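Yeah, one chain of the complex is gone here, protein chain that is, but the others are all in their spots.
First chain written, first letter: the chains are A, B and C, and each begins at residue 1.
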Amino acid sequence: MRTRSSFISPLSWSFFTLLLASLATLAQSSKAGKSASSTGDSVLVIVEPTKQAEYSIFLHGLEKKGYAVTIRAPKADNPLLIEDGLPNFSHVVLLASDTKNFAQDISPQSLVQLLSLGTNLVLTLGLKQNMLTSLAPEFSLLLPPPATPLVSFFPERADSPSMIPIDVSRQSIPNDILSVFPSQVTGKVWFSGTAFALNSNPLLFPILHAPLESFAADLTDASGLVSDALADASEKGGEGLWAGSSLSVVAGFQTLVGGGTGHGADAGLGENDQARAVWVGGSSLFSDEFAKKQVVEKIQQERGMKVVENPSGNKQAALEIAGWAFQEKGVLRIDEVTHHKVNQTGLVEMYTTNDEIVYTTRISSFNPSTRKWEPYSGLKDLQLEFTMLDPHVRTALLPVKGKTGLFFSHFSSILSSSPPLLTGTYSTTFRAPDRHGVFKFVISYKRKGFTHLHHTLSVPVVPPRHDGYPRFLSAAWPYYAGAISTSIGFLIFCTIYVAGEAKEEKKSKKE
Amino acid sequence: MKAIIFLLLAAAAQAAKLSADSVKYSIISSKGEPNTKSLSPNEDLSSEVVTISQDQTLKLSFQVVDKATGKGVQPEQAFLRFYDEQSGEEGIQPVRVTSSGKAKFDLSMAKPPSSLPPSSTAPLKVTLLLGASSYSPQKLELFDLYVPASHPAPVHPDEPKFHLLPELVHTFRPDPQLPPRAISALFTVLVLVVPWTILCGLWFSVAPRVPRLFSPNILPFTASLFAFEYLLYQYWVDLKLGDVLTYGAVLGVVTVFTGRHALASIADRRLGSQK
Amino acid sequence: MSTAYPLPTNISPSTVANTASLLRIVAFGLISAAAIASRLFAVINFESIIHEFDPWFNYRATRVLAAKGFYEFWNWFDPTAWYPLGRVVGGTVYPGLMATSGVIYNFLHYFNLPVDIRNICVLLAPGFSALTAWATYMFTAEMKDPSAGLLAAAFIGIVPGYISRSVAGSYDNEAIAIFLLMFTFYLWIKALKVGSALYGALAAVFYFYMVAAWGGYAFITNMIPVHALVLLLMGRFSGRLYVAYCSWYVIGTLSSMQVPFVGFQPVRTSEHMGALGVFGLLQIVAFASLVRSHVSSKQFQNLLAISVVTMGVLGAGAFVVMTYKGWIAPWTGRFYSLWDTGYAKKYIPIIASVSEHQPTAWPSFFMDLQLLIFLFPAGVVMCFRELRDEHVFVIIYAVVASYFAGVMVRLMLTLTPVVCVSAAVALSTLLDTYVEAREPDAPEERTEANGSNADGKKAKKAGGAVGSQAGTAAAAAASSTISDLVSATRSSAGSPRQKGIWGADARLVIILNAIGMLVFFVFHCTWVTSNAYSSPSVVLASTNPDGSQHIIDDYREAYYWLRMNTPQDAVVMSWWDYGYQIAGMADRVTLVDNNTWNNTHIATVGKAMSSPEEVAYPILRKHDVDYVLVIFGGLLGYSGDDINKFLWMVRIAQGVWPDEIQEPNYFTPQGEYRVDDRASETMRTSLMYKMSYYRFSELYGGGNAVDRVRNQQIPKVGPTLDYLEEAFTTENWIVRIYKVRKEDALGRDLKTANAFAQGKKRKRGKPVSRRRAIV
Partner (left out) sequence: MPPKLSTQSSGNKPSLSVHTSPNTLNPTTSFSTKPSSSSATLSLSSSLQTLLKTYTTQTPPQLKFIDSFLLFLVLSGVIQFSYGVLITGFPFNAFLAGFSSTIGQFVLTASLRQQVNPENRLEFKEVGRERAFADFVFGSIVLHFFVYNFLG
């Protein structure tokens, strides 16, 4: 019974407390309408009009996913990216990788501003210097010198070395990074363009590595002797060598939000204005040519060689890459946060030191297939910090069992009109430190490929009230007794003193 | 959909393979005696293990040849790849190849090339990558190289925040421990008994008779005194300050009057008696 | 017997006494009126506003007390101060002041007088100044006679040294503390004279009030024991002393420990041990005298010698041991700074940085006390003439207080009352002597119209009457001191038979002279009060060329901007001087404030202010700072600005991070403190400098920008800010508010982000070696 009450409470009052969150939720759900994206349907594709036809498959794929695609030529003046400080599109794809100069409003600064305004970007690099190559370093990308495409002689094939099939399935991905390519991306992905090295920046993570045998070089230059050129480049003072599987051809970038104080100027749950950017080494990855191009593979058989031609994975990979950028997958959100004392219900403005605190949060993720936000209990490494200057407590927020969840869901639907979602609830109980101050509940869940969850809620922890200390301690019995006996003695003394001075008279007579 | 073609003779039609032969390495330490060792690498894993220390130098030499004709070739790509399987760190070192296909590479740990990756206790797998247009490329596993361990690769200061962090617990101050109740009780009894017994003993001997204990002059005064002490006792138990002050004020006025009266009467008696 | 001028002979002593007391009452009413009125300059010149710094906290706390009641106030934890540590207000405040005005507030509202709490706070100090005058009157009356008392009351009523802390609006502890000080002393003297536990207990109760009201209670805690000890050493032990002191000490000490802020100090710290020691000593002596009454003197010698020596040795030993074991805290830094003026600057800059802790400048003695400072020694000498117990007290008080007043400016306050008292004693003795009508031998009588100073004269008449016919009638008027009075007048009247004053002219000259001095004194007080002490440093006043007053209201402009344009829970960082004002006027969260209880936190702010942007930024973010507020007087020539306080920030920060902040780096190689182009690199990159002079030179267009406080020329190319952005600057640039920028969305440091935003291209990088060998 008591456990029940302690679980109902967050739901019953959270509904009132986190109005902001719920409003954000409404906004989100209304935005996540037709398309598979959680942040909006409108897509602006910037591409040379002549080349537009080369990407028909990709663009059609986007439309099939429910996106409203607008095409704009790089030099065209409209539609503008930003009008009156507001972005015109939810997503921008820049396929004009080799264009030299762009219209006025398409500049590195404006692109960065777009990101900070919450617009997602897909940026493709070309072999020539242009606006994007100067923008890339801001995202901690290390580009090779111009006109040095990624080449590889492996595997042996008829195509030119600069046209490389990359095996998606052989990508090694750490377990706490979202894998952009689901298992259904089969076959190899054709790539041709520049690869880039990644500086250490936790916001940036590789989506598609270059093959380990590949390297960036200009095989066509007349001076020949590529090997010597590479050797020179790799030496000290050289312009550096770009080679191997540490390079990436596709990298994802998640902008930083909620890094702030979580109150005052930057209050609120920050994930609304989080944006994503994807850097792709070459726009041809999205092209119809590569989407149609077969991959020739030899398979050793007991009876000699067997040559197999598979369709490439480009069509799917392109959509997956764009899908991640458009916040279809790996999108999380904190719906509400509640906290209260153990075995108590109701809103708490301040805790006393050593209180047992129950902290509960509800998290949901966006499901691109149903295009809805659904409660999400999949986070295994969610942590809660109780911070004053430094974290005093850091404990795991574990998902609450689904069964209880259902049980309470129907309870909560009775108690308050908050939606009966209990799965996706994470909760923990800990003891407030025995020092007073303004503490903050901090959830800061940052994983590469996922939306950053950042939520802070400050609450004062105060010393006990003057009557909050234990009284009538056994240790103090003698003192209590002493005080009381003194006053009793005083009373009796007074009584006798005033009541009877008869004898004293006698004395004074005697003297 | 999937088109499968059997070419039995297709193998003959493909380009000639590159390969490296006379692959030798020797380890030069400060005090000479280079023991040169040759090995014949192939595509699958090699069991060869090489260890060099801080003051040693690894000399590696080979010749890139056309496997069919056996004469030297100068490929575009002649890379040594150092790879740490544990940390996944990788380093690529291009090697200069002469037109005759001869190649040399020195790895001195005194001043290692920038391509050498950070190394832990695990060995670095050294692979030779050969690639040239119009030849089919070749990948040769040379040996596992043990080099002195270095610092791990530098990470961004915020990197830990993007992974699971260690849990923290607050260490609480210990509560003050109380003495055993028995002792407290004992002393309580002492405080109550010892002084009172003595007091009573003494007072029985010296205390005057109390003839006027209940005389109307005295009694109100004593009563109000008792009331006062009781009020204070109640304050200790469960009264708020405000109540006590108000009650106390009222009681104080009463006590003043009763007291004046009582003391006046006593004074009269005394003075009267002394006359 | 001849008189210098005719004395009415047909007046019955009772009439004389009654007139005297009536006049006394009237005079006293006038004095209180003057005392209150002269403190209202601040309200007249400016408005009914709370003054400078601490009063703002007291005002805020009082509002809480009035709104939520006493217990809530007692348990009040203020999360908006000392963010994020918070402040346990109930346990770190002297609640006497707030309680007082809270009581007044509730009292008035109980009678349906809806007075705004602010006006109560503003007018509390003037109101209590009248009570102070009364307490001083009582005290001095015990010293000499009521006429001297009236003089003293008049002095304390208008003397600048006391007005400086009690003008309307300076709602600070001292406002009521001085009254409590004087009244406690009066009760102590009374208790000592009468030897009644009643007065002792009353003194203890008011001592408790004093403890609850002001940290300066330690002055009483040590004055009374010293007095008692001196009396002991003078061989003046008496039952009265025992009764008075013991009843005061026991009740007073126990009650003082009820104040949460004081806690167990009275039994733990050395400052309070003197009182305890005297208490023990008195027990011994009293017991010894009891024994003496029972045994012959010779045996008594042995007993006394042995017992006293034993007790003394045991007591001293116990004290040493306990201090050594740490049961008794050694002297605190503030205490040491009283003996060694250089101590604070060396070890506790936080204390030294407070302006009112600086040693007093000589002129301020004259400014605050004027004529009294000359009468003061004379009065002390008078006390030596007839050395009764209470006179000993005044002498000790005079000596101690004048030393402390020399050490610390703010302790001038404790000196002022005794100066008034002894000056009054001196002056009234003078008047007594010269208004005294009897002549040694004067054949003829002179009539004389003596203009003013009615009270002194009439009072003297009363005294004279008492003297002439050793009056039972006047006993009512000059209540307890009658016998003393008799003896005094006798001696003064009886001795100078051969040498004395003849004729009225000499009298006239002296008296007129005295009156003249008094008149000048009054003018001086009025002038000082209206010009020097009535400015609420929240609002500044300057005079236009045409002489009219021009109000500079930048502080309130800035605080109001904060209140209106920033989120409720925004954290504002500023130097601690402005913490209370920000909390009070802007109602925003502050990092540090004038209750300087946590040196490290203040040092953190000091470090942030004195380090370069990129060092300061992590500190700001860690403390959730949203806005930074600095005071800059360079445009207006307002010298009390942060650049002038900057060195204190540096010193305090250096105290905690000696290897990161070094004071010398902020000076030029020649050791000058400059802000112009010759300023040191550290100085120019420091956050404080940048925030002060950001865009300062732009204000002068092409012309050369001159800082009118430092009188130095600011370089044309001003400092640039990457991590902060200017949010608001007041009309006269006195207050400048900066907003702390959020981290860059791309994870770059804000310097690079700014460079990019301004279109700077960065050079291409290349892959670097990730291997770092272990050396």
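Keep in mind that, in the parts below, a residue touches a chain if its C-beta (ideal position, glycine included) is under 8 Å from a C-beta of that chain, and two chains touch if they have at least 3 such contacts.
Bear in mind that the values here come from a model prediction, so they are computed numbers and not experimental data.
Listed by label, the shown chains that the missing chain touches in the whole complex are A, B, C. Although one chain is not drawn, the whole complex shows that of B:P34, B:P160, B:P179 or B:P216 it is B:P179 that touches it. Counting the whole complex, the residues of chain C in touch with the unshown chain are 194-198, 200-201, 204-205, 238-240, 242-243, 246-247, 249-251, 253-255, 257-258, 264, 267, 286-287, 290-291, 293-296, 299-300, 302-303, 306-307, 309-311, 313-314, 480. Within chain A, the residues in touch with the undisplayed chain are 469, 471, 473, 475-476, 478-483, 485-487, 489-490, 493-494, 496-498, 501, 503-504, 507-508, 511. Panel shows chain B; residues 176, 178-179, 183-184, 187, 190-191, 194-196, 198-199, 201-203, 205-208, 225, 228-229, 232-233, 235-236, 241, 244, 248, 255, 259, 263-264, 266-267, 270 of it touch the chain omitted from the view.
Here, only the chains that are shown with their structure count from here on.
One simple way to say how far apart two chains are is to compare their mean CA positions; for chain A and chain B this gives 23 Å. Centre-to-centre separation between chain B and chain C, using Cα means, comes to 49 Å. Averaged C-alpha coordinates give centres for chain A and chain C that are 56 Å from one another. Along chain A, residues 201-202, 241 each make contact with two or more other chains.
Looking at chain B, residues 91, 114-115, 154, 158 sit in touch with two or more other chains. Only residues 152-156, 161, 172, 176, 200-202, 212-213, 215, 217, 219, 225-228, 230-231, 233-234, 236, 241, 243-246, 303-311, 354, 381, 383, 385, 391-396, 431, 433-434, 444, 446-448, 473-478, 480-482, 484-485, 487-491, 494-496, 498-505, 508-509 of chain A touch chain B when the two sit together in their complex.
Interface residues of chain B, counted against chain A in their complex, comprise 1-8, 10-11, 14-15, 74-79, 81, 83, 88, 90-97, 113-115, 129, 131-133, 135-137, 139, 154-156, 158-159, 161-170, 172-173, 178-179, 181, 184-185, 187-188, 190-192, 195-196, 199, 203, 207-213, 215, 218, 221-222, 225-226, 229, 232-233, 262-263, 266, 269-270, 273-274. Put simply, chain C touches chain B in their complex at residues 70-71, 747, 768-774.
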